[in-house]
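With one protein chain withheld, the remaining protein chains of the complex are depicted in position.
Going by the order they are written in, the chains are A, B, C and D; count residues from 1 in each one.
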Amino acid sequence: MSETSEKLFVVTSSPHIRDADSVPKIMWTVNIALLPALLAAVYFFGFKALWVTLLSVIAAVVTEAAIQKLAKKPIRVHDGAAVITGILLAFNLPPSVPWWMPVVGSVFAIAIVKEAFGGLGYNILNPALAARAFLLASWPVEMTASWVAPKEGTISGIAAITSATPLNLLKQSAKIIASPEKFDPAQLQAAQDAIAKLSSSYTNLLIGNVGGCIGETSVIALLIGALIMFYRHVIDWRIPFTYIGTVAVLAWIFGGTEGLFTGNWIFHILSGGLILGAFFMATDMVTSPITGKGQIIFAIGTGILTVAIRIWGGYPEGVSYAILLMNLTVPLIDRYTVPKVFGEVKSNE
Amino acid sequence: MEYGVFQLIILSIFINNFVLSRFLGLCPYMGVSKQMDSALGMGMAVTFVMTIASLVTWLLYTFFLAPTYQNVFYFIFDTPIQNVPDLTFLRTIVFILVIAALVQFIEMYIQKVSPTLYKALGIYLPLITTNCAILGVAVLNIDMFFKDGLPLPNSFINTLVQAFASGIGFTLVLVLMAGIREKLELANVPKPFRGLPIAFIVAGLMSIAFLGFAGFSVE
Amino acid sequence: MNNIFRLSFILAIVTTIAAFVLAEIYQITRPQIEIQKQAKTKDALKYVLPDAQVIVPVTQKVPVKDKAGNVLYEKEVVRYYIGYRNSDTTGVVGYAFKAFGSGYSSIIETMVSVDTSGTIKKIRIISQKETPGLGARCVEDQPVNPKKKQWTTQQFVGKTVDQLKVDKDGGPIVSITGATITSRAITNSIREKLSELLPQLKLASTENIGG
Amino acid sequence: MAKKTFVGGVHPYEGKEFTEKKAIEKLPLPQRVAIPLQQHIGAPAKALVEKGQEVKAGEKIAEASGFVSVPIHSSISGKVKGIEKVNHPVSGRGEAIVIESDGEDNWVETIRFEENYLELDSKEMLERIKDAGIAGLGGATFPTHVKLSPPPDKKIDTVILNGAECEPYLTADHRLMLEHADDIVAGLRIIMKILNVQQGIIGIEDNKPDAIEVMRKAVKDFNNIQVYVFPVKYPQGAEKQMIKAALNREVPSGGLPMDVGVVVQNVGTAKAMYEAVAYHKPLTHRVVTVTGAAVNEPKNVLVPIGTMFEDVVAFCGGMKESAGKIVMGGPMMGLAQPNLQVPVVKGTSGILILEEHEAHVPAEDPCIACGRCVEVCPMHLLPTTLQILVEHENYTEAERLHIMDCIECGSCSYICPSNRRLVQGIRLGKRKILEARRKAG
Partner (left out) sequence: MSVGAEFFKGIYKENPVFRLALGLCPTLAVSTSITNAIGMGAAVIFVLVASNTLVSFLMWLFAKTLSEEGLNSINKIRIPIFIVVIASFVTIVEMVMAAYFPALSESLGIFIPLIVVNCIILGRAEGFASKNGIFLSIVDGLGMGIGFTLALVAISFVRELLGSGQLLGAMIMGEGFKPVLLMILPPGAFLVIGLYLAGLNWIDARKKQA
């Protein structure tokens, strides 16, 4: 009809504009948000922490690229997801682990937990956490007996715990206090002292000057990262706050040595991997429920399991197992929290 | 070892989960976990049969097989304790026959009494006879709650609790598995892993996660 | 209906035949099974009391009661064993007993021997089902190496009742790396059993030396 | 009072600044028009003219072929060149009556103003609306007279005029409200009369304060009509979302607004109705927003229906070299066109021309289950799940999860960080399900 232009224009389905956010942007934001904690780790635990992290990241990225190449899929390690897995795995290891452990862990995380399920978006469990559980089950001695005292010294001058995490100490002391007849008065006294001192070590817990896994000790650094993620809308308030809130309430009720409602909930929030877990791992989009309601259920469940493992379980720390266990329930939660459709009417079948 | 009821429940559901830790009931775990509804039905059927089978086998073992003062020959026929026949070697054969008969009977009974329940559990019942979880829990009860043929304190209650809680534990992981497998149906699982292989890997990862329950101290 | 009875009857016959065959085999294997059941204890006794010619169990009658508390009959339970140097049951070389401790995932059964002064001679783990590679390492019995702080059952040799405490509780017993619960269970169970038996042992020893 | 809205929705770049200050201009008479027979939902109209026949502007050239169908009128005067297959902006190809302009703008004589139009009985009003060929001008083009003839068992109590114009870039309704506020209000009163309704609402998003002011002024004499202001959020202008926001009523799944006693009409449609009832004027022209970064002079243009996009764009200074995509309608729900050789139809609310770099949708990544699509879905569906189900051809499950309730607003695709083709997949699924239903009878 007309002769102005032979050009055919792009025809695609609507919508024709897209939000600028993308998967790589989200993933790299998380990576950036993890940097403050990495810096804190290097400060407190020395360059060993950096090497462990680097090894872990390299192993994760190389494994992912190799598998994608083998499977003749497009190589997409640039999206930064494997880097997150590497960093998070390293963050969950004690600073003095032998060098091959982050490597083995990363290979397991990527090959078995992620790529065997089809890669990004299809994994059931958080790869870093599953790999940590794998390492803990495989080499428990290396994973639990190699705590390093932070560079600045021990927390609040309790020399005896250079080789333990605060939660570890809390649990041991609580056990002693729970059955005083089995122990010397001196030990009992020491345990009571330890608990008293732990309660006054908030500053150290905040800045991260305590024993623990590489990335979990510095609450402040982690919170800076969390702020970055909030600012960039990478995470939503539901999971982290519900999770931490549940832990706080339950730790207050059950965590005390003098009966119900005497637990030191502030200590429970600040110590161990709760902050790291709540902001960086429980919020993993792929392995958390898709709906808001589901996310709250998920977070409450994680909180309950965390406190249960910390107080009654076999481990001083429960964050990673709690998240893993709740990861397993995500399909169920998603199934039973399908939102009520707009205008849905009860049908009478 | 003596067990408290609560402790036994935690043990049976989480720590020594039938599937993930004791490796019992794997066939239905792999076979009937493709869909949520059937998983739930199977889980309920197994829990039900496990509890009843445990009850019956406990009674049989205590009163007929074990040569103790509770044996019918001793307390009804006044046979001297030394002369009470020791039939414990017939445990396996008796248990399996009883379970097979019991399943048949339960099936007929449910069909008659509650058609709804039959609709929910009916198709799973025939599959249950050869489910090692049933015979497994029956044998396990004898191993755990008897010593030298004598029931330990609370043996009977513990047996029922263990059977029921193990059934719940079985149902729990079966349903979790079904949820995950339904989701995996829509995933991009590499070809060689599709079907059973990925199901086993899920089971392995599930088992790793359940290690988190290890060492729970419950009073 | 008739058919069902006939079929049941056939089945009953088949089962009865099977039962009789099994009973016959049971009769044959039973003594061997009994021997096997005792074997572990016997081996352990020989190990912990190597210089004893004769080992005699000291038993106690324990009443078996029903729910109402009526005594049904009495059962013989072994309290401990006495090892004699000579085959005519003279010259006590020591005593042995079993200790049961509840570890991480199982009941750990330990055979312990003490000399006449109540000092530990030897111990041996009879049965345990602890975590492989961790708690299960409690059975290790290499010689004590003073340079290497390491768990071994040999470290119990020469310990007195007061010394039976793991390092985590301030005692001299080196616990298994990563398996404090197991180490503690073994150590504490021996300590508790020993302190319970010590008063009785003194009595027993004087009696036997005299006789 | 907190501003009323619905749950879900997105905030895309608005792009209104191109044209919101531009008064509506009249397009010079085009050389020829191609008026498609299918411009509404329902059966296509039947042509009444033959090749070579002379027609006047406003003359009926095709008649409705059923109840859910509307007649079509010529938008210019001239000679019928034929009934040809031309590009169709919605269905790709379609029959159209091609009319060559005679260069004059001769109108049919029947158009005249009736002072007492409001006293007509509703049947007569409906008849005039039907004869004027009015279909919803918001874009869905549902025959208006059908919407205004609810079955007797549905009690209608409220009429909402939709002036939200939530689609980014489009400003046609905005300008219409500014320039023809009284006509719109008159249209609303006609609808209220037809339906015998006491409550009239005009809903406007708060990014058009001038329109709100003008409309408020226009309705101040009618105390049964109010102007409601909604916060800017896409898709505020979707019927169901507007009813929810204004009245907190939820149209039942699979139902229509009339099920909750509401009729929603676009402001442009109201104006057309006013003209049809008060002037006997058929629907022959509409306001089209010609906009986008690749248009030289973005404008709001009053265009005779059937005019080629090409002519409209030429009036706006043509497009830039960098143009990469032509969209009829807004960027969220509009339809991409392969070229400018398509006619403006009754549903053409805008012609959006995007730059080359805006034209391409980035490659798809796997779903990372971030849940953003769920959060924004105004129908509270699970877009990603539905799309994956469709991909696996599991239509039963998709139907159980209410795929048929999707309004295809595009919020999910818009927000998806993995750039997944969510609406596209869901649309495909809906089509497959409808096909299957049809086959099953």
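Keep in mind that, in the parts below, contacts are C-beta pairs under 8 Å (C-beta built on N, C-alpha and C of every residue); 3 or more make two chains touch, one makes a residue touch a chain.
Only a predicted model underlies this, so the values are computations on that prediction, with no experimental measurement involved.
Undergrad: Tell me the shown chains the invisible chain touches, ordered by label.
TA: By the stated touch criterion, the chain not on view contacts A, B, C.
Undergrad: Out of B:L59, B:L97 or B:I157, which touches the unshown chain?
TA: B:L97
Undergrad: Can you work out which residue in B:V5, B:L26, B:L40 or B:I123 touches the chain that's missing from view?
TA: With B:V5, B:L26, B:L40 or B:I123 as choices, the missing chain is touched by B:L26.
Undergrad: If the hidden chain were put back, which of C:L134, C:V166 or C:L194 would touch it?
TA: C:L134
Undergrad: For the chain left out of this view, which of B:L8, B:M42 or B:L211 touches it?
TA: Of the candidates B:L8, B:M42 or B:L211, B:L211 is in touch with the missing chain.
Undergrad: In the whole complex, what residues of chain B lie against the chain that is missing from view?
TA: Touching the chain left out of view, chain B contributes residues 20-27, 30, 89-93, 95-97, 100, 129-132, 134-136, 139-140, 143, 191-201, 203-205, 207-208, 211.
Undergrad: What chain C residues would touch the chain not displayed?
TA: These residues of chain C touch the chain that is not shown: 3, 6-7, 10-11, 14-15, 18, 21-22, 25-26, 29-30, 32-33, 36, 39, 131-134.
Undergrad: For chain A, which positions touch the chain that isn't shown here?
TA: 112, 116, 134, 137-140, 142
By our rule, only the chains that are shown with their structure count from here on.
Undergrad: What chain lies farthest away from chain A once each centre is taken as the mean of the Cα atoms?
TA: D
Undergrad: Between chain C and chain D, what is the separation of their C-alpha centroids in Å?
TA: 88
Undergrad: Measuring from the mean C-alpha position of chain B to the mean C-alpha position of chain C, what distance in angstrom results?
TA: Centre separation, chain B to chain C: 31 Å.
Undergrad: Which residue numbers or ranges of chain D touch two or more of the other chains?
TA: Within chain D, residues 366 contact more than one other chain.
Undergrad: Got the chain A residues that touch at least 2 other chains?
TA: 118-119, 121-122, 314 - these are the residues of chain A that touch more than one other chain.
Undergrad: Pull out all the chain pairs that touch, please.
TA: Taking the chains two at a time, the touching pairs are A-B, A-C, A-D, B-C, B-D.
Undergrad: Residue numbers of chain A touching chain D in their complex, please.
TA: Listed in rising order, the residues of chain A that touch chain D are 1-2, 4-5, 7-19, 21-23, 25-26, 76, 79, 118-122, 285-292, 295, 338-345.
Undergrad: Using the touch rule from the top, collect the residues of chain B that touch chain A in their complex.
TA: 36, 175-176, 179-180, 182-184, 187-190, 193, 198, 201-202, 205-206, 208-218
Undergrad: Spell out the part of chain A that touches chain B in their complex, as residue ranges.
TA: Within the complex, chain A contacts chain B at residues 71, 112-113, 115-119, 121-122, 124-125, 130, 133-134, 136-137, 305, 308-309, 312-315, 318, 320-322, 324-325, 327-332, 334-335.
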